[in-house]
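Shown here: the complex without one of its protein chains, the others still in place.
Labels for the chains are A and B, by order of writing; each one numbers its residues from 1.
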Amino acid sequence: MKVLFLAHTEEDGSLGKAAAEALGAAKGLGGELVIGLFGAEVQKAADSVAGCGAVKFYGVAGPEFATARYGSDAAAAEAIAKAAGAEIIVAPSTSRMSRVAAGVAQRLGAKIDTRLTGLEAVGGKITATRWFYRQRMVGKIERDARPWLVTTDTGCFAPCEAAGSASVEMLTVAPATRSQVVEIIAPAADAQTIRPDAKLLLVAGAGWGKSQADGQKHVDEAARLILGLLSATQASLGSSKSLVDQSGEGAALPFLTHMHQVGQTGSTPRHPKGLATCCHGEEPHVVGWRFVGERRAINLDANCGWAQGKADVLYVADAFAVMSKLVDLLK
Amino acid sequence: MTDVNTSAPAGDELPEGYERQRMDVDVACVGFGPAMGGFLHTLSQGLTNEDGTPVAESKAMPGMPPQVICYERADDLGFGVSGVVTKGRGIRASFPDLDLTQIPLATEVKHEEVLYLLDPVGASRRPVLMRLADKALKIFGMARNHAFKLPYVPGFLRKEPGILLSMGQFNQWAGGQIMAQGQAQIWPGTPVAGPILSGKAVAGVRLQDQGVDKRGVPEAGFMPGMDIHSQLVVVGDGPVGAVGRKLDEQLGLPAGNHAREWAVGMKMVVDLPEGCQLKAGTVLHTLGYPEPEIFGFLYVYPGNVASLGIFVPSWFDNPVRTAYRYLQHWMQHPVLWKHLKGGRMRSWGAKSLQESGKRGEPFLAGDGFARIGEGSGTTNVLTGSGVDEAWTSGVLLGVSVLELLKADQPFTRENIEKTYVRRRQESWLEREAKIAEKARDGFQNGVVQGLIGMALTGLTEGKLFWPGASKKPHERIPSIESYFQGRISAEEIAAIRKDCTAKGLPLHGALMDRAGWPKVEHDGQLLVSHQDALLMGGKVQAPSGYRDHVTFKSHNVCAGCGEKVCIEACSGQAISANPEGGAPLFDREKCVHCGACLWNCSKPSPGGGESSNVDFQAGAGGLHSAEN
Partner (left out) sequence: MKGLQIVVLGSIVPDPLQTLEPVSGPTGPALKNELMLPAVLDPWAGHALYEAANLAKKVEGKVYLVALGPKAKLQQVMMNVAQKVPFEIVVLDGPASGFADAAETAAALAGGVEKIPGLDKSKLLVFGGWQSASRGTGAVLQMVGELLGITDQFQGVDEIAMAEDGSFTVLERIEGGSYQKSSCQGAPALLGWATGNLPEPPNNPQVGMQNMRLIMPALAKATPAPLKGEGLKYAGVELPSQRRETRVVKNAPVEDIARELADWIRA
């Protein structure tokens, strides 16, 4: 069995964390490993994994592959996959790779499954694990058809790092595209509240925007406390749909957008720890928790479905008061 | 604090730059339930000639077939609430080849029982006669699991041969049948604000404004509710529907009629525990517990699923009548709990039932409108049957509308009376409603009198009854102090009231604890907190952009109200105490639109009439469960 690990390089020419994990997944399958990389340049990335046991390195590089565009990325990936002729292709589910993976599969006549959280080969049979219905149920799937292209979710596989010196066969690709990347618009460093690699996810629920014990809303105070904790801990911020929707009405927290939303119609981020504040809800509201390791919650209701049976610790307390002290302690 | 109604004026004044749009159709229908199902199905079947041409031409859109539109406030056609056991005569007549396997959860009635429940916890407020009966049943060993099974089911209660249905699934199925015929459009998620009246004639309906804040004040994206003009408005929006109630308010009811008897039905659909002995098609009726006034039902669907619940009537004079907690005590009655323990709540919901029956019949027809279904007094209060009756009223109107369309006759009061009202008066619906008319009068005096009265009426086919004069619902409600007199002192009630109000809690929890009701131990599956029932079983939604549909007419009246039954009886805990005093707070995101607040208010409307101080409009959202 020939396995192709397929990835793009990062802006600085390195291989990203998600890609290193996907390589770990590819390597875990056994079989003959081939590596294919594309980007502005690929040598540095190839060298960073030169010792991983790959029998062959392919690369597509050049300024036209520096940015994430469907036309150029799909063409590069297609060329590499065709040159490698692998039965299994493993790629990371970064935004860049996810944009093209399925299109590439279509070009190759391959089958595709995405965002795998598990991938294993037992007795010649490959079983992939992925989630369905917004992470509400998990399934194990198998396919006989080859090639089979899969993308792996981040945080699910041990990264493979094995520096050395790789000999990369460069392929020439002339992409046809009518699109250009104009710019990357990133939030200012001090306004950054979504941090996929953060150790802690702070989940802010609708309670922050509601009237408190004194009958008044304390939205400014809520904003100060939430931002205070984020700044003190470099945590990532997630929010319930309910609070994001309130923000849309101009009533709640000005820095919240739909990008913060976790759960049913939002994301299911992976973080080692999560702290939920002022969240209330039962399944399916709690899927935002799904991939968070250690979980704690602060809520006024001891029976809260977000916490009971879902969190490791539930503090029945006023989140405003606790967060205020907590921010002081962590400063 | 000013004494104002905070809702926006319902008049025609619109902010500058906005115009209320108008659309013309031939038949505008309000509320999609079984009555409207019967109407639209009948109409759809008859609107086309055998050669495929329409039987009449649209007046609203000349050249087209008649344009028939139905507006339903809920987000889906299947979000109605009711477990249904019915003889299904009308439904079967509409669908001669009815195949129950095509309707999820539907099955034939196989076995019926009536259970008289004794009080296993000693907290039930039972009249002396009932206590004596309980004692006798125990002494003679006739009670098993604290329940006495009636030796036979009286004929007037029996539904066998009959059908068990889920209201939601039946509505969804019926809606699908109708839409597939392509003659009528049914639009869910579209609440109607009220009728467009011109004197006593109805010219159409006005839809609710969108893009407004909770007080009804326009915001970004404001879209004034459209005026839908039509030759005929078919009113099937149920007992708490905005259009039907507005008509009652404006036109009054025929002399001697009044719609004062109500009940809130609260129910669950439950996955029964594995190995449960209850067989599909089983129907259990219960009486006697948790309070003598509260009746219960349990219907077993195929697939080890049950629909079960209780009815809390307006003549149960307890000002802290909470259906939710009573439902939990009822489920835990030993005779039921042995089947239910280990079960899991699939869905949960509540609805108001109009229990006046024939006595609550409004003017069934007027210029430009006709009334069908529960809001038109179809429910048979003797047999406790309403769905098939509602369906049948719709069918009778459907036949009549076709007759008038074909004859190119206008929808005047006279013409609708000559066709629909006449058909209704000649039908089994009316015949049986008349028998039932006074069946429940005895309950005005007490539960024992009521039960005897029902039996008398049932066994003599309406010749005998136990008389009782009805009161407006708000006139019946005693103060909390007088209801609990001799059990809980006024001082203690005052302390409980102060404590609960400060915490924003209703009083019923503390008062029922104090009255000896055991704490409900939550099991996380079937016995869950009221809030979790909303999340797990009700899945309540409230789209933004609509005004609050529950408002309080005079805030001063609320400020002086000692009972606040609206809070106690609220099925979704959507109405809560206002720590600042004045009118209670309303949270749309918890409202299941049961309408219980409307008649569970102990204060008359400042404007007089039959109504109370609570205003209840048609709002968007509510339950999202299609199997209730």
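Keep this in mind: a contact is a pair of C-beta atoms (placed from the backbone, for glycine too) under 8 Å apart; a residue touches a chain by one contact, two chains touch by 3 or more.
Treat the numbers as computed from the prediction; the structure is a model and nothing was measured.
**Student:** For the chain that is not shown, enumerate the shown chains it touches in the whole assembly.
**Tutor:** It touches the following shown chains in the full complex: A, B.
**Student:** Of the residues B:46, B:154 or B:211, I need the one that contacts the missing chain.
**Tutor:** Only one listed residue reaches the unshown chain, and that is B:211.
**Student:** Considering the complete complex, identify which of A:163, A:213 or A:302 is in touch with the unshown chain.
**Tutor:** A:302
**Student:** For the chain left off this view, which of A:9, A:193 or A:239 is in contact with it?
**Tutor:** Selected residue, touching the omitted chain: A:193.
**Student:** Touching the missing chain, which residues of chain A?
**Tutor:** 68-71, 74, 94-96, 98-103, 105-107, 111-115, 127, 131-134, 136-145, 176-187, 192-196, 200, 233, 248, 258-261, 264-265, 273, 275, 283-284, 290, 294-296, 298, 302, 307-318, 321-322, 325-326, 328-330
**Student:** Residue by residue, what part of chain B touches the chain that was omitted?
**Tutor:** On the side of chain B, residues 21, 23, 67, 69, 75-79, 104-105, 169, 172, 175-176, 179-180, 182, 185-190, 207, 210-211, 221, 223, 226, 228, 346, 536, 539, 541, 543, 545, 624-627 touch the unshown chain.
The criterion applied here is as follows: only the chains that are shown with their structure count from here on.
**Student:** For chain A versus chain B, what separation do you get between their C-alpha means, in angstrom?
**Tutor:** 48
**Student:** Please give the residue numbers of chain A that touch chain B in the complex, ascending.
**Tutor:** Touching chain B: residues 215, 245, 249, 280-283, 285, 301, 303, 305, 308-309 of chain A.
**Student:** Within the complex, which stretch of chain B touches chain A?
**Tutor:** Contact set of chain B toward chain A: 522, 524, 529, 531-532, 535-536, 544, 579-580.
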